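So the structure is just underneath, and the comments pick up after that.
With one protein chain held back, the other chains of the complex are shown just where they sit.
Up next, subunit A:
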Amino acid sequence: MSQKIEISGYNAIPEEPQETLSMNPKKFALWLFIVSIIMIFAAMSSAYIVRKGDGNWLEFELPQVFWTSSVIILLSSITMQWAHHSAKKDNLGMLKISMVITFLLGVAFIIAQYMGWQDLQHRQIWLGGATSNPAGSFLYIMTGLHIFHLVTGIVFLLLVLIATFRDEIHAKAMNRMDMCTTYWHFLDFLWVYLFIFLLINH
């Protein structure tokens, strides 16, 4: 390792430059994407609060089914973690089962959110049009944006699911599984945040 170099008659062992600090670039990039998604929702939340402060704000109850969807998505986080754990333990049968359940819970969440929208429509709370109010419009858009990101999460989940069926995910190949789990937990966290935010500020 410490080979000698000879420069202008000067004998020395070259100083060892330090290895730079680094983590897996893809995981790191995922975190950066998460940061920018957080900024989208931070902008929405602050717009919501600023607009609400101006008055002329329609007061209405949030759809009850949002409670159900919250439970669903929390459950899906647990199954996701379970999948992650199974992959780490090389328990591939369990991995496939828990991934499929997570996927189904993700779809169920979207259906529940859709039912929430239908509930709003029954109560004449519209996205747009002459009788709409920004209070309702914000609700549709914020939940809609979350669903959009959840769909990207489901696509990611499906890709990893396919990979598990090809036996590409196991204790020694956890990268994709790690990232998928991180993203899924983030989406769960994002919904919990949105729900609490809306409960407090609706």
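As a convention for this text, a contact is a pair of C-beta atoms (placed from the backbone, for glycine too) under 8 Å apart; a residue touches a chain by one contact, two chains touch by 3 or more; residues count from 1.
Please note the rule applied: contacts and distances are computed from a predicted model.
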Absent chain [UniProt protein name; select from "ABC transporter ATP-binding protein", "histidine kinase", "ABC-type polar amino acid transport system, ATPase component" or "Cbb3-type cytochrome c oxidase subunit I"]: "Cbb3-type cytochrome c oxidase subunit I"
Interface with the undisplayed chain - residues on subunit A: 1, 5, 7-8, 10-26, 28-29, 32-33, 35-37, 39-40, 42-44, 47, 50-51, 54, 56-57, 127-130, 132-134, 137-138, 141, 145, 175
